[in-house]
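Before we start, here is the structure in question, set down as structure tokens.
For this view, one protein chain was removed and the others were kept in their places.
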Amino acid sequence: MVFQQKHILGLKELTAEEINLILDTAESMKEVSQRDVKKVPALRGVTVVNLFFEPSTRTRSSFEIAEKRLSADVLNFTPTQSSVVKGETLLDTARNLEAMGATVIVIRHAMSGAPWLLARELESSIVNAGDGSHEHPSQALLDLFTVREVKKEIQGLKVVIVGDILHSRVARSNIWGFIKLGAEVRLVGPPTMMPQDVEKMDVKVYYNLEEALRGADVVIMLRIQMERQGSGLFPSLREYSRFYGLTRERLKLAKEDVMLMHPGPINRGVELSSEVADDVHSVILDQVTNGISVRMAMLYLVATGGGNA
Amino acid sequence: MRVLIKGGRVIDPSQEINQTANILIEDGKVKSFPKDIKKLEKESDLQVIDARGNIVSPGFIDLHVHLREPGFEHKETIRTGCEAAAAGGFTSVVCMPNTNPVNDNASVTEYILLKARTEGIVNVFPIGAITKGEKGEILAEIGEMWEAGCVGISDDGWPVMNSNLMRHAMEYVKAYGIPVISHAEDLNLSADGVMNEGFTSTILGLRGIPNASEEVMVSRDITLAELTGAHLHIAHVSTAGAVRLIRDANKRGVNVTAEATPHHFSLTDKVVLNYDTNAKVNPPIRGENDVEAIKEGLKDGTIDVIATDHAPHSEDEKKVEFDLAPFGISGLETALPLSLQLVKDGVLTLPELIKKLTVSPAKIIGIDRGTLKTGAIADVVIFDPDKSVKVDREKFRSKGKNTPFHGWELSGCVLHTIVGGKVVFSG
Partner (left out) sequence: MPTKVVMDSETVSRTISRISNQILERNKGPSEIVVIGIRTRGIHIAERIVNQIEKLEGIRPPLGTLDITLYRDDFRRKSEWPKVQKTHIPFSVEDKNVILVDDVIYTGRTTRAAIEAIMDYGRPASIQLVAFVDRGHRELPIQADYVGSKIVTLQSETVEVHLQETDGIDEVVVVGK
């Protein structure tokens, strides 16, 4: 099948078939990363701009390496150093980049929907590297890839996502992805951090971590943002980690071969105890490795796909 | 100059007229309803408007419009706002005080009225602020603003969070016999929300404004109205719970009236699914339940009037990230066709609809308009309720092209708008 999408804005818009195509392509890309010369000329001469409004060394580096391995020309644009400080709008900034020849714009922004605005107004392909609380497709895709590598089939797996679901774009993208590929998804967190009507996404909501962990195949821990303390959503980090922090004992409630995942960076001692972060079940570092292959696949398919051919 | 409107179906709810009739206008007033016009037609100094096959009604009155002048002339001016009103069939508009400077004293009121007299082609009735600068701290000079011509008070754009202050405002305004118009929103509950709180806001990752934010304030304001005996008018009702509270208050005999906007009875929050900032409005567009409740409220009279909350913004201001876009829909020029849909759907009869746009709003602000009785000022609108129109925002007279209805196929078209006996718009 040919990848028809001109943009990758979120997993909500992708079919299961398209998701699988990205994952299959990522497998080939993973092989490229294992060679001595980790490069293929597929995106030679294509200008890709990393437009990161939110600071993020890890996602941006991952995209950058992916772009370079595809031989693309990479431009990193971080607006704190530039004209956005002078009051330039998002659209004007992006239009300028397009005028310089950007074919693909990878955008991370603090506000939900920013990539949609660009997709509507520009000619370039837009890849969403995380927008506000909305979606983080590359993270979910690499999570799916990591699980598929080990478990072979996503269908029927019990996936548990723990933490501040309300503010999490990683959670939303993962929910779409895992549900579309046939997994059972459970959400756990304090009631104040569960979004309105989230059960309509076909997930089960728990407020009790132990209950949710029973028989889990995959556990995805979300980062709790320190700034949320004192916001009225939960009383203290201490209380949060007592009830929702993952410890070895709690992890034992899951299946023996459970996979422990986290989008990073980890707050040791808050959402994860230190021992559990380094535990044999943790695939957190694999996620990072796979991130590059998955991002290579996304960029490759979008740049060569139906929208741009 | 005399005007003869011939052969139209005249619907005037103030006189319970609904029949084909001719109207003769002289010296800017409704002179008579002549039966035989053959001789009259031939007279000189007479402008004849053929309204056969169309509806003739009192000109519409919009209780909730933002004319943006003074201070925000890039969004709209009194001139362009009035042109938009005329194109929408409105002969009178009531403008909100959240200008810059805020209309919280007689000089700003006088400025607005002066501009309206010289540049506005429809009647403009200003609302004065409840508190100075709309800051919600101390009362504005309500008496002087009333003297200068304000027909009501409101801090629209903001609620008055301090209940004691709202109480005082309601008591104080009794001396002038004008209504307190409440923008019902609890700022703590709506806390930076940008759309309706619900499933759509969850999947979009946008902060939601819960129904409770409006209902908590509607409940408080009704309670204060009961306490003080003031006339409370609830602006832009958007939730089922608010409709219920107002209905119950009506049953108890509280002096409360309410309005709803066309966008609140024509859209659900799914319209925001592609982050269209043209649908970003406060109070936000809600869910199906709420839309149904508003229609019920219109039908059983809980909601007395339809008002647009016309809130124009420049294109640049709306072409930004959803969180950053200002709230508002430019509504004057889509109000009629959207409201006629209610007639098509059997929610209201045509006379009932016209009542909500004419005699009911006039009564709320105490102006002698919204009627075609003999001797009344000739504010008339002639429209074709069945003509197909495709909404084209580029053709709007308003500077604000921010509408979620662009491209919609509707019916209902204003043919002529007459203010004080003078034709100010022909479509």
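Each chain gets a letter, A and B, in the order it is written, and its residues are counted from 1.
Following the convention adopted for this analysis, contacts are C-beta pairs under 8 Å (C-beta built on N, C-alpha and C of every residue); 3 or more make two chains touch, one makes a residue touch a chain.
In this text, all values refer to a predicted model and were calculated from it rather than measured experimentally.
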item	value
Displayed chains contacting the withheld chain	A
Contact with the hidden chain (one of A:E27, A:D73, A:D92 or A:E199)	A:E27
Sole residue of A:A42, A:I65, A:L122 or A:L233 that reaches the chain not shown, by the stated touch rule	A:A42
Residues from subunit A at the interface with the omitted partner, ascending	1-3, 21, 24-25, 27-29, 31-32, 35-37, 39-42, 70, 300, 304-306, 308-309
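Please note the rule applied: only the chains that are shown with their structure count from here on.
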item	value
Cα-centroid distance, subunit A relative to subunit B, in whole angstrom	45
Complex interface listing, subunit B residues touching subunit A	197-199, 201-206, 208, 210, 274-275, 316, 319-324
Interface residues, subunit A side, partner subunit B - complex	12, 89-91, 109, 111-114, 116-117, 120-121, 131-135, 169, 172, 195-198, 200-201
